[in-house]
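Here the complex is missing a single protein chain, while all its other protein chains stay put.
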Amino acid sequence: METLLSLTPLVPLFPLLAFLAIVLVLNPNKRLSAAVAIGAVGLSWLLGWAIFFSSIGAGLGEQPFVVELPWMPTGRRLFVMSVMLDPLGAIMLFMVPFVALLIFIYSVGYHNLGQPNVEPRFSRFFAYISLFAAGMLALVVSGNMLLFFIAWEIMGLCSYLLIGFWFYKPSAANAAKKAFLTTRVGDVLLFVGLVLLYSFTGSLNLYEVLSPENIEFMKESSISVAGLFTLPALPTIALLIFGGAVGKSAQFPLHVWLPDAMEGPTPVSAMIHAATMVAAGVFLVARMLPLFEPIEGSWWLGVVALIGAFTAVFAASIAVAQNDIKRVLAYSTISQLGYMIAALGIGGFIAGVFHMLTHAFFKALLFLGSGSVIHGMEHGVHHVEEHGHGEGHGHVDPQDMWNMGNLRRHMPTTFWTYVVGAFALAGVPLVTAGFWSKDEILAEAFEKWTHKGVVSIPFVVWLLLTVGAALTAFYMGRQLGLVFGGRERTEAARHAHESPRSMTVPLMILALFAIGFGWVNIPKNVPLVGNGWLYTFLAETHINVLHEPYEKVPFVFSVAAFSSILALGGLALGWWLYRDVTGDATVSPFERDPVARAFARIPLVGRPLWLLLENKYYVDEIYGVLVVRPVLALSAFLNSFDDRWIIDPLVDGVGKAARGLSAVGRWIDTYIVDGIVNYIGYILDELARGLRLIQTGRLPNYLAILVAGVLALVGLMLR
Amino acid sequence: MSSVPLSWYLIVAALLFSIGAYGALARRNAIGILMGIELMLNAVNINLVAFWRYIEVTGLAGQLFAVIVITVAAAEAAVALALILAIYRTRDTVNVEEIDLLKW
Partner (left out) sequence: MTAEQVVFVLAAVVTLGSALGMVTTRSVFVGALWMIAVFGGVAALFILLGAGFLGIVQILVYIGAIAVLILFAIMLTPRVMGDPNAPRYNRQWPLVAVMASALASLLVALVLRTDWPLAQEGAPTITGFAVELGKGFMTTYILPFEVASVLLLVALIGAIVIAREE
């Protein structure tokens, strides 16, 4: 068992090697590249599961498994690269490589390997995605914030490369740039936070830096900003690090990149939004939770909770009004990440991690399912364009849900797996994974506010999350109705067909997990099936990290029943309202969309409100006005400033003065400076003429000079 | 103690070394230079063995080192003579004063 654990550092290595192999050697062979990438991540998966299963009962919570590698001596101390495995990391090793493997397999079919329309940069895709998986796995096993940050940045780079994978589309190129720059804001905050952390504790090792003494020390210290004012150290560091998570996990206000990231290939969306990148932010907060101590009543933890809960509702409300199948899922991801962050923010460590894990499975399922739908629709679109029916429609967007309808008949496997994913996301009671994890968060919040009263953060969190749950169920019902229900609204939908097996098999496997994974943590007081396994597995981490026992949350029947009613009701309402809509993507939303029509009936505010939702609260536009435009304007202003008003006259004036001076200088130059220079040159020239003679090119001469040197040395010894 | 003092050996070695150096530096013929170098190596060996005999007599290092030096000398002679033959073949001379390609 120990030997298995000692293999932990190898887990990220396989995909990294696959990346190198594909980039350097295997590039021209598409099939081999895919095989190597899948094989590598498959090895990581096997090893990850082996490590996970051997870590059960290994007591890693009390004594994490650590491998250290001295890396770089800095000033007073040695920088140590380290790999750490604790239950949190182990459970991530269960999830990450497995989901990644399924996504890899799915990508083979998605990029049409073996068909005439195969993706031309197929091998490159697998190289990038392997590097991405390597980055995430390295992040999971890193025991050191520096390695963590390196892995974090590798993922940032890969997300840029992959979102912009079809860089010849301007929208994709822009989305890649946007994702990179937006997350960069968070990354800079994170980096500043880590630098401060290092300066206070002298270490970045996770198992050292978060000791109670260090926390206590930081709590009493303060940071002076440029000598102007001081900030308390602990909240500053904690919030800076949280800033990194806000960027990576797409929390408000840095959420804008994630919906645009849908421009990348769909497996990438699944990778970014399910298994890897966005989970990294939640993982970071979970890892760094001790910085938010004391858990109860630290105001900066309240900030985390409120941002999470606000994002959850904010994004869910946007998702209700979206038309692009992937965009709905993107906002749903942001919203679900809000749940996790909010859970961590009210101290629900295990609830947050649990939801992250279940979400990974069902969101991967949904994204891959939507990819399958788009894939099928693209076939339909091609078919229509080649055979020329459905005139007068122009190009049909295969991602717009209004162009679909009745796909359950054409794509049955995709339909059933998608239903499972949607049910899990909505939290259909008892069977789905999403129910158990979401209920755990709600129960956690409920417990907290019943102790603290209504005027407290947990109550606000509970309220917002419950509203969010209702919205989530509704938009998923809407999506199911639009995509799979009713009649086909376009010719393309009529000619859609099921995707290849390499795509549907991963869907089916993920569907199993989207149902079954929730069962690992059914609270103990549920009759018959209650086990609380994940709780026992992670609780020791919690004790070790936070130095206080984790308060167990029981199953609260009223909370569960309430959210179940909301989930079922929302799903049913959404399906019922959107099942029989007519009118494709060319029709105005106020004619085709029942909810938009309902909004439109509200006098005055109704229509603008809907447009507000549909346009994502105009956050992009606001950023455009507040950030992008000013920056551009400032640059333009500085440019003209430079050119016309100040710099140019200044330069001219300086120039004129200089001309006068230079006339004087010229004389000095010609007769004094040049004279000296020429004279020196002359001397050197003469000297060189002499010295050149030494370089005869004949061996005996050189030897003689050598012996002369020896003579000099012996003479020195004799002295 | 031997009746011949250590310094006698060292002086012989020093003189032999100097003569070898003179031969190596003054000869026109490349083979002559090589012979001079062999003399210098021999002088070093005399030193090594003399030191072994008078200072480190219980150990092996002195003689072992001398054996290594002989080995290196043999290798050096082989390579040097091969070079000389190659030069002779291409330039028709072994006169080092005519071999001045190092200059360019």
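We call the chains A and B, going by the order they appear; numbering starts again at 1 in every chain.
Throughout what follows, contacts are C-beta pairs under 8 Å (C-beta built on N, C-alpha and C of every residue); 3 or more make two chains touch, one makes a residue touch a chain.
Quick caveat: nothing in here was measured; it's all calculated off a predicted structure.
Student: Write the list of chain A residues that the hidden chain touches.
Tutor: 698, 700-701, 704, 707-708, 710-711, 714-715, 717-718
Student: List the residues of chain B that touch the chain left out of this view.
Tutor: 1-4, 6-12, 14-23, 25-29, 31-32, 34-36, 38-39, 42, 45-46, 49-50, 52-58, 60, 63-64, 66-68, 70-79, 81-86, 88-89, 92-97
Heads up, the rule we're going with is that only the chains that are shown with their structure count from here on.
Student: Averaging over Cα atoms per chain, report the distance between chain A and chain B in Å.
Tutor: 70
Student: Of all residues in chain B, which touch chain A in the complex?
Tutor: Contact set of chain B toward chain A: 21, 24-27, 33, 96-97, 99-104.
Student: Under the stated contact criterion, what part of chain A meets chain B in this complex?
Tutor: 695-700, 702-704, 707
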